[in-house]
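Of the protein chains in this complex, all but one are displayed in their positions.
Note that the chains take the letters A, B and C in the order they are written out, and that residue 1 is the start of every chain.
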Amino acid sequence: MIETSWIVGLGVILFFIGLIGAFTRKNAIVVLMCIEVMLNAANLNFVAGASHYSDVDGWVFTAIAIAIAAAEVAIGLAILLSLYSTQETISLDEANILKN
Amino acid sequence: MGESTNEWNLLAPIIPFVLVAPLLYAQGWESVEAAFLIVVIPLLTFPAILVAGQIYNGNETWKNRFKEGGIFGLGALASSLSISLWIVYDYVAGSSHFEMHSVVEPFSWLTFDVIHYDGSQWDVSSGFADIGVGVWLDPVSLMLLFVATFLCFLICWFSLGYMNTDPINEDSNHRFYGEFVLFAIGMFGMVLADNFLWLFIFWEIMGLCSYLLIGFYYWKDSAAAAAKKAFLTTRVGDVFLMVGLLMLYDIYGSLEFSIIFDDPSTGVGGALVNSTDLNWALLMLFIGAVGKSAQFPLHVWLPDAMEGPTPVSALIHAATMVNAGLYLVFRMVPFVDVHVNGVAGLEDFALVVAWIGGITAFMAAAIAFVQNDIKKVLAYSTMSQLAYIFTGLGAGLLFLNLGEYHAGYFVIGASMFHLFNHAMAKGMLFMASGSVIHEVHHAHHHLHHDDHDFDPQDMRNMGGLASKMPITSIAMMFGSMSIIGIPLIGGFWSKEGIIAETWLAYLHKEPLMLGPAILVLATAGMTGFYMTRMWLMTFAGPPKSDVAEHVHEGTPWIKEPLIILTVVTALGGFLLALLGAVDYLGGEKDHLAMHGVVDTLKHAFLPDDNELRAIGWSTILLAAIIGPIMASRVHGGKLAEGVKANPIVGWLVNLSSKFGSQDVSEMANSQLAEALQRRLYFDDLYEWIVANTAIPFASFSAWFDKNIIDGVIKQIESNSVSGSVSVRGITTGSTRDYILMAAVGMLSIFALIWGVSA
Amino acid sequence: MSSILTDIDLDTTMLLLPEILMLLGIVAMILIPNLGDATMRIPLTRTRVPIFIGGTRSEFSNNPKLPNTIASGVLGLALLTSFLYLGEEADVGNALHIDEFSRLFTLLFTSALLLATLATSTRMPAKPKATPPMVADSDEVADSKVAALIDNRRQVDFHILLLTTGLGMSLMAMATNLFMLFVCLELASLSSYVLVAFHKEADVGGEAGMKYFMVGSVVSAIGIYGMSLLYIWSGSLDMAELAATWSAMETNDPLAIIGVGMMMVAFGFKVGAAPFHLAVPDAYSGASSPIAGLLATASKAMGFVALIRLLLIVTMPPSGQAIWMLSIALIAVLTMTWGNLAALTSDNPKRMLAYSSVAHAGYMLAAMAAIGSGLADASSSSMILTAVVFHLLILVLFKLGAFLVLSMLEADGGGHRIEDLHGLVRREPAIGVAMFVFMLSLAGVPPLSGFLSKLLMINGIVSVSAGTGAVTSTTVVDWAGGVDPLFWLAVAIVLNSALSLFYYLRIGLVMFFESPETESGLRNAPNLRLAIFGCAILTILFGIGPMSEWLLDMVTSAVDSMMGL
Partner (left out) sequence: MGIAMAVAVIATMLFLGQIGNIDWTNITQGGYVLQNEAVELIPSIGVSWKVGADALSFPMIWLTAVLIPISMLVEWDAKRGHLFHPLLLVMEGALLGVFVVLDLFVFYVFWELTLIPMFLLILMWGGDDRRYASMKFFIYTFAASVIMLVGILVMYFHTDPISGMGSLTGHHFDLVAMTAQENLIPSEGLRHLVWLMLLIGFATKMPSVPVHTWLPDAHVQAPTAGSMLLAGVMLKMGAYGFLRVAVTVFPESTIEFIPLLIVLGMASLVYGAWVCMGQTNLKRMVAYSSVSHMGLIFLGIATMQPLGIAGALFMMFAHGIISPLLFAVAGAFKHHYHTLEIGSMRGIAHHSPWLAAHMMLGWMASLGLPLLAGFVAEVAIMIAFWMTYGWLVLLPALTLIITAVYYLSSMQRTIFESNDPEKGILPDTMHGEEPRDITWHENAGMLILGAMTVLFGIMPFIFWDMMSDWSSGFTFETLIDAMHSQGWKP
């Protein structure tokens, strides 16, 4: 069995990949994916915790977190579509009518 | 009397005022109990005049029947005069005598507590009295009260003729009478006040009225400036006077005359009074007196004050208010009188008083040499004569402080007597000059309606008026004689004593008195010159302009006071001298008693002391002979052909022409004359100082406040705005930046939490 | 025999009535506007039975105002019920706990939502008489008719989202499990993202929604990751258990404290704390005003509930300074200063209010820091928390009230520039004065309620910190050297309040003294006016006197119940 700490370690790496991606990439879709990666890092932890503590809650958390992620992506894409329909861009830098 | 006899019926409204004193007497009042009414009746009258004048302005009855309020003013002053005469009668002729206490118990005006540190702890000081207000009378204040009420009444009478006939004053005379009566309140109050604070309060009221009345012709730039100058200059003195009061209060725990004079050597709580402290306090008070009495170096306001209407100059700036400073110095006598509880070691202060007096006397007389404005001559003469009195008081204080109380009392009495003589004479002289100006102005108005450059006060436009204005010329002659000190007339009786005692002080006591002694002696001769010059330029010689030819004496109301004062000036001095006024005022005798005529004359002309005799005769020589003769050589001359002066002055005109004429144009153009014309540059100096220090500093302060103090606030404001803009700039609008910022924030939180937990 | 069904007794269900009502409201919202004469053929037969869903809809169900009415009704009822059950306390399952505290917040959320709903009733572009396009219509006319129809349909979406937001928030306040809390928070957040982006035709609508969503998702990912760390650390996400583990922890476990830090980021975003607030002004200014108001009040309150749970329940040490105290204190100062400074020159009133909302978060965070300083005993903690909750409650009145006024302007196409407020008092005296009251209350001018709450917060900070300076100190410098730095937080609040006056008063100034661009009055929106006046009056009443006392008592007992006092 893999040590919990290894799984957590992987989670950390994933999380930071996601986080760094989130503020380095301009394309909103990619950022959305980065967010997914971060959420999955959390899921990994939940799974690891669940198996570590033999606690069923962790599994439930994971399942619900995945559902949340799905909802988030759905909403995100919808919002991006509406952004695209008005500003014809989904670049995070270019959509900056609102500032200061 | 006057042009229309029915003018007398205008006086009907004053009857009830005059009846106040008899009625109170009938009610069984003591005269001193009524003393407060001297102040209160005018106090009630003056607002009535002002308000009624404002309301009824232009109303015919108001203007003709009530003389725009003048009648009511006269009434109030008449009642004051009657009460004061009642008091004078009680004290001088009656049985009342003065003692060392207020004649009316003071009313407690301000009550308060004072705490002090006794070396180990704080506690209530018991010795500090409340500030009250009451009435105080002694020979000098009685004399001054009489002078004030008498002259106020006469000059108000005079004003009815002088002010109300000048179209320029039309519809504003109520202002004049209101302020005039207010002034009277100040003067009466100051004289009656039983403590230094109320003396100061009324003193300031007089200052206010002086300001208001100098600025009576408010639209004239020169009058406005003169009024301001007068108020500010005296204010400088007043502030020091106030500081002096604070010091006195701290020393004695009271400002009541009765408490302080009871024992000036012990202060509050029985502590011995330190002469240094007292010296400073008296010096501060003296600065106030210098300001009020227009002495060097705060003299600059008085000549300018002549911008006011002539009755104002007569009353305030010659006869009454300017005496306040003298009165204040006189009040210092108990402090220095080591014979009765005085504090030794105040000779320096006495010297300062004498020196200031000597310097001013000489300086003012010198400047008077070159004045052509009749009122300015009189103004400088006033300064000079007041300075005499200061010198006398200085000498007196010196004598008293050194224990020579007979000489001290004598010279102080002489000084106060000179105050009386001078007030009467100078009040009359100003009224007479007013009469001249009034008529010259009238004549000019009659002849040239449009010419506004003519100066009716300039003596170079006059000449030969002796024939046109008999009463005025007589009055002026007696007044001048009194001021000059022509033997037997008015001022002679007092001036002689001052000069002589000043010399004695030098000879026997204090070498430093030499300066004042020489200065006052020289001034005596100079007085003879400039007063004669004034009279001659005005009344003798041929008319110097066509206006002067058409002058005639006519206006009613003006002559009566002149005549009364002429009599008082001509005879009053001698009479009072016979009664021993000097000793009475000096405090050596507590009643007036008739001396023999021979004794009196002998005392004046042939004293036993050789020194005194020498000084006396040299004074007479200088003042009565050399000065007038020199003036006659320059300005004397016969009247125009075919006109004759009345015999009372005619001899003088003729006499003056006997000395031939001397051309002084070279002297008149000299640098010294220029300097005198420029009043020895004091005004210029003060103006320069103010313009180069106070005004730039004030502008700088305003700038500083606006740009530095408020600038800091504005800087905070603008920094906030620029900070706001830059902070808003961080919100770039790019989502990536927002996420980055969140990540940075997260890391910072980690760092902080980690740092705290480790 | 126990089953899920028997576990739920009727009493508890009654206590959940507000949430149930909202849930039913959502269902009703889906059903009722679709009611029509649709029939369905029974399979294999020719008989058609009416099923009422779909088909030609009746006048009643076709009314585009209907969703708003339903939402208002539901929220009103929820408000009422939550008020009625305020004192009750019960466990629901093992993840929810009803108590006074949570019900108070339900009250807050539902009233904010109700106000927003009332504001929306005349705000949404609903046209009751919209008809389908005719063949004869030109393209433009046809397009606009279609748009009107679509707009009418979107009413339902909007109000459903409002109700889900409410449901999420309300449940979140009851959560005893961090994960439950988070899920409910996400429910509310995701709905609010859409609400922000709802006005998608405008250029800014989509952008605002995108920004808010992107940043929100990233920080919630951070938060959920932090939570997962906590889970790994303790094996449970039940708050009581977490708290027990936390206080049993002898040395600080990095997993735990990093987890807590990450959750602070997530909740910090919700409350609008710097530096996570950057999307906030963008979102507010892009969203419609009622929604912006909702974010500034209900959403912020939600964030604070979460923070309170996390910081005061889970990680509060029994004694001594909490590890998060310093960071919260610094964030507080940064937040209030940043918010006030930025608001100073904002020319868009909505942005201005957004920044002001950020500043207010700073004030409240400062008060939280005072609780965590370890200097506060139980009663002063309760007092400070009371101040915070009280502030959150009354913010609904004047912050949302201000947004309601803006929404009134927005209905006429304005509200985005300060010029739109020019001369408001002349155009609409009552509205203008109400706005002025809101501004003064935001600024904390007595005797308005904004002053009372700010006073209580400052008082809290001062009272726990001022006693810390050396008693023996004889000079100010001495004392200042010894005092807990917390004291300067109070000074920071004070200085910031002074700074904030500038921009609040500026609004007042332009309303009173600039000449308006148009003299015409605003749209006649009785609901909205009523809401605005209600807010204004309550803003004053809660400032001083018996009403404020009543509310304070309520908050105090709620806070005490939460803290177990």
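By our rule, contacts are C-beta pairs under 8 Å (C-beta built on N, C-alpha and C of every residue); 3 or more make two chains touch, one makes a residue touch a chain.
Everything numeric here is computed off the predicted structure, so don't read it as measured data.
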{"item": "Contact set of the excluded chain (shown chains only)", "value": "B, C"}
{"item": "Among B:R65, B:R235, B:H445 or B:R633, the residue in touch with the chain that has been omitted", "value": "B:R235"}
{"item": "Touch with the omitted chain, as defined above, among C:S61, C:S144, C:Q321 or C:T556", "value": "C:T556"}
{"item": "Chain not shown: contacting residue from C:I98, C:V445, C:L528 or C:M563", "value": "C:V445"}
{"item": "Sole residue of B:F36, B:F150, B:Y217 or B:F430 that reaches the chain not shown, by the stated touch rule", "value": "B:Y217"}
{"item": "Absent chain, residues of chain B that touch it", "value": "50, 54, 108-117, 121-124, 168, 197, 200-202, 204-205, 208, 211-212, 215, 217-221, 223-225, 227-228, 231-232, 235-236, 239-240, 242-243, 245-247, 249-250, 694-695, 697-705, 709-710, 713"}
{"item": "Absent-chain interface as seen on chain C, which is shown", "value": "379-380, 382-383, 386, 440, 444-447, 451-452, 455-456, 458-459, 462-463, 466-467, 469-480, 482-483, 490-491, 494-495, 497-498, 501-502, 505-506, 509, 512-513, 544-545, 548-549, 552-553, 556"}
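The rule is short, and it goes like this: only the chains that are shown with their structure count from here on.
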{"item": "Category of the chain touch graph - line, ring, star, complete, other", "value": "complete"}
{"item": "Most widely separated chain from chain C, with each centre as the mean of CA atoms", "value": "B"}
{"item": "Selected pair, greater C-beta contact count between A-B and B-C", "value": "B-C"}
{"item": "Centroid distance [mean C-alpha coordinates] between chain C and chain A, Å", "value": "25"}
{"item": "Chain A and chain B, separation of their C-alpha mean positions in angstrom", "value": "98"}
{"item": "Numbers and ranges of chain B residues touching at least 2 other chains", "value": "728, 731, 733, 735, 737, 739"}
{"item": "Chain A residues counted as touching two or more neighbouring chains", "value": "19, 22, 28, 31, 92, 95-99"}
{"item": "Interface residues, chain C side, partner chain B - complex", "value": "210-211, 214-215, 218-219, 222, 252, 254, 257-258, 260-262, 264-265, 268-269, 274-276, 278-279, 281-282, 321, 323-327, 330-331, 338, 341-346, 499, 502"}
{"item": "Chain C partner contacts - residues on chain B that touch it in the complex", "value": "720-721, 723-725, 727-728, 730-731, 733, 735, 737-739, 741-742, 744-746, 748-750, 752-758"}
{"item": "Chain B-touching residues of chain A, taken from the complex the two chains share", "value": "19, 22-26, 28, 31, 92-93, 95-100"}
